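If you scroll down you'll find the structure; I have some questions about it.
Missing here is one protein chain; the remaining ones are kept as they sit in the complex.
Now for subunit A:
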Amino acid sequence: MVAEKIITSKDVHLYYGEREALKGIDLDFMTHEITALIGPSGSGKSTYLRLLNRMNDLIPNIRITGDIRLHGQDIYAPETDIVQLRKEVGMVFQQPNPFPFSIYENVIYGLRLAGEKNKAVLDEVVESSLKAAAVWEETKDVLHQSALSLSGGQQQRVCIARVLAVKPAVILLDEPTSALDPISSSKIEQMLVNLKDTYTIIMVTHNMQQAARASDRTAFFLDGQLIEYSETAKFFTAPDKKESEDYISGRFG
């Protein structure tokens, strides 16, 4: 498979009021790869991730400059349809946040609101999405129970299924396993690796083993700057920058 660039970003700056939180980020993402964004808290990696589906738009006093493109289209252009963008670029959050409806409703909520009424189609989407999110076996008999009755790890996988059901091209994950136990985490990690044939995955993580195991490329953020971006194997064995090496070996962060 020839990797091509799906998202490109050039000289991206972000200011919270006077404070510059991102100081000129150039970063491109390849299709069908998992990219891990790592770095200490406050380094700007989550802020950057949330630029890619314009989740930062609601924050007051924010200023964004630079150029971010999805499939070559400027996503901050005035004519961009944000709702459409977010269907293309799905997002999973740190805390599992299912809606207080049934598991079934959670998965098809986006589709149903988009007007899909055919029950056979909806049933099929529920099954395939839950299977892809590796939570079908645990939920197939309780689909009409509240999603809140599931464990945290199961809830998170239902949230991933909910994103898959909309069929995005890119999935953003903001520390998706940091609130979960190690077994749930490794299930999700394994599932993400299986998903990358279909999707492009960009994941913020604090867990360096996770980045090393699951990702193809790693981007290391520090203090609002992108310090190093390279293939994961190279990044963790022979990083170019001293800061990267210090971070990997746990000397700060």
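Throughout what follows, a residue touches a chain if its C-beta (ideal position, glycine included) is under 8 Å from a C-beta of that chain, and two chains touch if they have at least 3 such contacts; residues count from 1.
Heads up, the rule we're going with is that contacts and distances are computed from a predicted model.
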UniProt protein name of the chain not shown, from "Phosphate transport system permease protein PstA", "2Fe-2S-binding domain-containing protein", "Monovalent cation/H(+) antiporter subunit G" or "Protein-export membrane protein SecF": "Phosphate transport system permease protein PstA"
Absent-chain contact - pick from A:Lys23, A:His71, A:Lys87 or A:Lys241: A:Lys87
Options A:Ala36, A:Ile75 or A:Val163, residue touching the unrepresented chain: A:Val163
Options A:Ser149, A:Gln209 or A:Thr237, residue touching the unrepresented chain: A:Ser149
Positions on subunit A where the hidden chain makes contact: 53, 55, 58, 60, 83-84, 86-87, 90-91, 93, 95, 97-102, 109-110, 113, 145-146, 148-149, 159, 162-163, 166
